[in-house]
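Only a single protein chain was left out; the remaining protein chains are all shown in position.
Chain naming follows the written order as A, B and C, and within any one chain the residues start at number 1.
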Amino acid sequence: MKDLGFILASWLATLGSIGVLAAVTIRRARELSRHVPDDAKPWV
Amino acid sequence: MHTATTAAPGAAARTGTRTTRVIGVLALATTAFVVVSAFFLTPADSVQGDSVRIMYVHVPTAWVAYLAFITTAVASGFSLARRHRTLGFDRVAGASGEVGVLFMAMTLLTGSLWGRLTWGTFWQWDPRLTTTLFLFVTYVGYLAVRRIDTDPRQRARRSAVIALLAVLEIPLVHFSVVLWRSLHQEASVLSPDGDVRLDDLMLFTLFAGVAAFTLIFAWLVIHRQRLTALADIRQTVGLDAAIALRRSETRGVVK
Amino acid sequence: MNVALSVARKDLQIEWRTRMVLARVVPFALLVMVLFAVALDSEPLVLRAAAGLVWLATLFSTMLVVQRAFDIETADAAIDTLLACAVHPARVFFGKALALFVQLFALVVVLVTAAMVLYGVTVSGSRVVLLVTVVISATSGLALVGTLYGAVVANMNGRDSLLPLLALPVLAPLLIGASRATEAAFGSQTIDMANGWAWVGLLGVYGIVFGAAGSAAFSPLTESDS
Partner (left out) sequence: MTNSVASDTTIHLSNAVVALGGFPALAGVTFGVGRGELVALRGANGTGKSTLLRLCAGLVPLTRGVAVVAGVDLLVNRVAVRPHVGLLGHRNGLYGDLTAKQNVQFVAGLVGATASDVSSALERLGIDQRVASTQASLLSAGQRRRTALAALIVRRAQLWLLDEPHAGLDAAARRELDVILRDATASGATVLYTTHEIDQVVGTPRTITLDGGCVASDVAATIGSAP
């Protein structure tokens, strides 16, 4: 495949950064949830 | 870990719910299909060649980025207008702004990689690109403003104003860049967009990409909006304890 | 409107007593223009870029003047009294913008003169009318947007870096418009007078939009919570 480097870079950067943001979000949620009782969470 | 919690035992619920899990699974499945289709199933374009495979990621990110900023603007408007639901709308606006900035960065990156392959240059001062760049910088500033205020209400008010000002700014930027470029005599690079002939599978992959990234956007915004809610609630939960502490510590000290 | 005039007069009194713009910002802007000429190192190039350089130097200077304009308000919490006395915060906004306009207008006059002396720019005949109109409309826009975003970052930590980040993207259309129109007034070959006037139209719309936005947004922005 021609220009594979550019194509792969586009995909990896995009999916990778989304993955990182998702992972950070989950980690943060795990940490913050410890300090908040379940009945204070409107979505539970 | 155990000491810091005022939570009921088994406070295991985090920011996920059944809905977000469904969205997440759908997003993963759709994304998997798009990746496979983009790399292996779809053919190279007759004009663009293999670089069209960047389009399957570039177009959806751009779509989501603009969707995110529209969401931020609308939520900010509601946040200012609805006094009772200010914070709820503000959290959505903020989460959407964060996700939007990430997707816009990816739009700019994938776009410039694609441009290098197609136009032979990473950057073109064309109105759409320039406007996108300014939109990006503006929302980076928006996120910086969100980080400043510790009081949620002040944060909501100030950042909503910034978001609405951005809505005024972007058309002016776009219009002025259009006017600016139209006055220049230099030959502009012919945009090959119109020449692309997409067959059915290519078109379907593109739409699947938009769907996949919209699902990802929804998942991220819901979770991140709940993160902010958790942080705000934690402040309130802490406040009860802090009030009790402040009252009890000094009781009887006054003569 | 009395409140707006009082506020503007007060800001100009302070400038008159301290001469901060005169003694520091004007020399800074002139220095920027000299450095541009040195960096470009080519007389035809400098002449072509003259209009853009004038407005770029003005833009950077605006950041300094705006910060100063709000530092005097927050240094001793005077803005609390000011907002308490003013029933309509929009009038405070226009007052501060007016004072900023006067200071920036003086600065731009100096810089255009400097462009004539340093860069060899000439303005003649009907071009003078265009130039004056551009300077007035662009400076109004600068003053309005500067005041608006100055209020956003007033009393914040790290405001010196936040102000340019927020305000410069918003000021981009103004920079483009003012530079093109001034280029026309400077007699550039790449842009004619009619196009110059078209840009003045954009500057006018810009000023009206942000004037209205500023008067509406100034009140929620200045409610401090700490």
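The rule is short, and it goes like this: a contact is a pair of C-beta atoms (placed from the backbone, for glycine too) under 8 Å apart; a residue touches a chain by one contact, two chains touch by 3 or more.
All figures in this text were calculated on a predicted structure; none of them were measured in a lab.
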Displayed chains contacted by the hidden chain, counting the whole assembly: B, C
Chain not shown: contacting residue from C:L22, C:L40 or C:I72: C:I72
Option touching the unshown chain, where B:T17, B:T214 or B:Q235 are the choices: B:Q235
Touch list for chain B against the chain that is not drawn: 150-151, 153-154, 235, 238-239, 242-243, 246-251, 253-254
Residue numbers in chain C that touch the chain omitted from display: 2-3, 6-7, 9-10, 13-14, 17-18, 72, 75-78, 80-87, 219, 223-226
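In this text, only the chains that are shown with their structure count from here on.
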Contact graph of the chains (line, ring, star, complete, other): line
Between B-C and A-B, the pair joined by more C-beta contacts: A-B
Separation of mean Cα positions, chain C and chain A [Å, integer]: 42
Between chain B and chain A, distance of the C-alpha-averaged centres to the nearest whole Å: 12
Chain B and chain C, separation of their C-alpha mean positions in angstrom: 32
Chain A to chain B touching residues, read off their complex: 1-4, 6-7, 9-11, 13-15, 17-18, 21-22, 25-26, 28-30, 32-44
Parts of chain B lying in touch with chain C, wherever the complex brings them together: 80, 134, 137-138, 140-141, 144-145, 148-151, 153-154, 157-158, 161-162, 164-165, 168-169, 172-173, 175-177, 179-180, 183-185
List of chain C residues in touch with chain B within their complex: 148, 152, 156-158, 162, 165-166, 168-170, 172-173, 176-177, 180, 190-191, 195, 198-199, 202, 205-206, 209-210, 213, 217, 220-221, 223-226
